[in-house]
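Presented below is the structure to which this report refers.
Only a single protein chain was left out; the remaining protein chains are all shown in position.
First chain written, first letter: the chains are A and B, and each begins at residue 1.
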Amino acid sequence: MAEGVPLVDTVLSVRRMTVRFAGVVAVSDLSFSLHAGELLGIIGPNGAGKTSVLNCINGFYRPQAGQVFFLGRDITHLPPHARASTGIARTFQNIALYPHMTVLQNILSGRLVHMRSSLLGCGVYWGFGQREVLRHRQRVEEIIDFLEIEAYRDHRVAELPYGIQKKVELGRALAMEPRLLLLDEPMAGMTVDEKADMARYILELREVRGLSMILIEHDMGVVMDLCDRLLAMDYGRKIAEGPPKEVQQHPDVIRAYLGEEHGVAEEVAGGP
Amino acid sequence: MAYARPCGDFKTSYAQDMALLDIRLYRWGFLLLLAAMVAAPWVLGRWIYLLNDIAVFAIGAVGLSLVMGFAGQISLGHAAFMAVGAYTSWFATTHLKLPFVAALPLSAVVAFAVGAVVGLPSLRIKGLYLAIATLAFQFLVEYLIVQTVSGMGGTPVPPMDLFGVPVNTEVRFWYVVATVWVVGAVFATNLTRTRVGLALMAVRDRDYAAQVLGVNLLYYKTLAFALGAAYAGVAGSLFAHYNRVIGAEHFSLAQSIDFVAMLVIGGLGSVWGPHLGAAFVRMLTQLLKMWAPVLGAVIPVLGRATTSVHDVVFGVILIVFLIWEPGGLATLLRKFKRYVDLWPFPH
Partner (left out) sequence: MSGQFVLEGVVVGLAVGSIYALIAVGFTVLYKSTKILNLAHGELVLFGGYLAIAATSAFGFLPTPAAFAAGVAVTLLAAAALGFAVERAVMRPLFGQPLLSVIIVTLALGYVVRGIMVGIWSGETRTFPPVIPATVVRVAGVPVSLVGVWSAAAAATLLVTFSLFFRYSRWGIAMRAAANEQLTASTLGVSLRRVFAYAWAFAAVAGAVGGILLGLWLGVNFALAAVGLKALAAVILGGLDSVPGAILGGLLVGVVETVLGGYMEAHVRVLGQPLHGFKEVTAYLVILLALMVRPHGLFGTERIERL
C-alpha cells in the first residue's frame, strides 16, 4: 500500500507524513490508511502527535513532507475549507462551537458547505433563499432528534453544560454529511452516562450510516470496544497498528504507556 | 397565530419558526411602523430633518454592524467608506452627468470594491492590528480628500433629482431616504439569517472552526468589509445630496468613532441595534448642538466650544454603556419584548 493508486475501498490514505514545529517533530514519517466504513482509533500518550495528525488531515497544518489522499484524490495542498467541502468533518478536543449562536444556528452552520444561495438570494430571502434555509432546517432537525437535544434547540451554546456542548459539536459535524469524520477526544471529561450515550451515537453512525471515522480517545475501555483497528503513536511515530487486542498487547505500546519516560499507567488500564 | 405568544409551541412549520415577525402583534407593529414613517412629515412638521439625519447614519451603521457585529472585525475607518460613496456620487452627478438613481447604486458598487480591497488583508492582519490598519486607512482617506478634491473647505454637490423631480425639500428627501432605509435594513436582516449571516457569525465566534466547517475565511471577511462599505457608500451618497456640501470634516475619524458608538449603544450583533444606536447618537448630537451653550454656562469646565461638550458627553455615555449594559439598547428592548411576550404573567 506504500506505492501506487490507493484501492477504491480506501477512504483516506496518509503517506510518509512529517510535521515539525520550530525543531520539535510532532509527526514523523507516518503512513496509514482507512477503509470505507471503518472506525480507526488513534491512541498514544499526551503529546504523541495524535491531534497533529488530524490537523494535517483537515488541512489546519501543512505537513513538511508526505501526502494525504482522500477518496483517491491528493488533498495535501487544499486549504481547510476546501477539504471540508470534499467531505471531511471533525470535532475538537476543546469544544470549538460558536458560543454566541444557538444550538440550531450552530448545527445549521454545518450545512454551509451545502448552501448555494447567492448574496442577492440571501438578502431578498423570499423565494430561493427561504426554500434553501427551510430545506436545510429539515436536515438539522433530524440531527437534533438523533442526538436527543430537542430541548436545547434555541439555547445559546455558551449557556449549555459541557456534555450537551459535546453533543452539539458532533451534531454540527454530522450536519456536513461527511464522508469521513474525525473525532478528537469526544468523551473527554464526560460522565459515565454521557460516555455511554456518545458511544451509542458513534456505533450507530458506523452501523447504520456506514460512516468512516477516526477516533482519538484516552479511555482504553471505549477504544477497545468501539474500534475496528488501532494505531498507536509515541513521539510522533507509529509504534503499532492492527486489531485492538494485538495493539494493546504490543510491547512498544505497553512501554510507551508504562515506561520510565511517561508513566501514565492509568490510561492503559482503562481511564482514571 | 396569536396576538401574544401562545403557551406551548403551536408552530406547525419551520417557515413559521424562522419568520422574523412570528406573532400577529409584531406584524401589526411592523405595519404600524411603516405607516408611521409615511405619516411622519405631517406629525413632525419641520422636525422631520431629525429623522432624515438619523436615517442617513442608520444606513451607514447597518453596514458597520455587518462588519463588527456579525463578522467580528474591528473597523475604525467606516466614515472613510462613507466618503468614498459621497465623492463617487458627487463625481457621477457633476462630471459624468449621471442622474441620482444611477449615482446611488454606483456609489454602493465603488464603495463595495474599495471595501473588498481594504478587507483583503484581514485574513493575515487580525484583532488589534486590524483595528490599527483601518485607523490608518481612515487617516489616509482624510488626507486624500484634503489634498485632491476638497482642500480645507467643502465641495458643493448638486441637489438630488429623481426622474425629473427635484428632491429639494426635507419632506421629499424623507421619502427617498426612508425607502432606502427600509430596503437596506430588510436586506441586511435577511442576510443575517441565511448563508451569509451564518458564515459571518461563524467567523466572528471561532474562525478556525469555521474554516474546518467549510467557511472560506478570506472570502467571508472580505465580503463583510465590502458589504459594510457598500452600506456606508449608500449613506455617503445620500448624505452628499442632502447636505449639498461635502468635505473632510464630514468623514473624519470622529465620525468613524461615532459609528462605532452607534453600534455599541444600539447593541452589537443585533438587527435593531444600528437603528436604535443611530437614533440615539444623532438625536444626542443635535440636542447637544442646541444645549451646548447652556451646559457650558452651567458647567464652566466644559467651556465655550460645542465639540468639547459633545466629546465629553459621548465619551461618558459610551463608557457607561460598556460597563453596565454591554448589550446596548437592543438588549434593553429584548427585555421589554420578553415582558410583552409573557404579559400578563410576571414570569
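In this text, contacts are C-beta pairs under 8 Å (C-beta built on N, C-alpha and C of every residue); 3 or more make two chains touch, one makes a residue touch a chain.
Being a predicted model, the structure only gives us computed values, none of them experimental.
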May I ask which residue of B:Val245, B:Leu322 or B:Val340 touches the chain that does not appear here?
B:Leu322
Listed residues B:Ala19, B:Leu44 or B:Ile125, member touching the removed chain:
B:Ile125
Mind pulling the subunit B residues that touch the left-out chain?
68, 72, 74, 121, 124-129, 131-133, 135-137, 139-140, 143, 146-148, 208, 257, 260-261, 264, 268, 296, 301-305, 307-316, 318-319, 322-323, 326
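Throughout what follows, only the chains that are shown with their structure count from here on.
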Measuring from the mean C-alpha position of subunit A to the mean C-alpha position of subunit B, what distance in angstrom results?
41
In their complex, what parts of subunit B are in touch with subunit A?
14-15, 18, 187-188, 190-191, 193-199, 201-202, 204-206, 208-217, 223, 269
Could you list, by residue number, the parts of subunit A that touch subunit B in their complex?
58-60, 79-82, 84-85, 89-90, 92, 96-101, 105, 108-110, 112-113, 115, 117, 119, 121-125, 129-130, 132-134, 137-138, 141, 172-173, 176
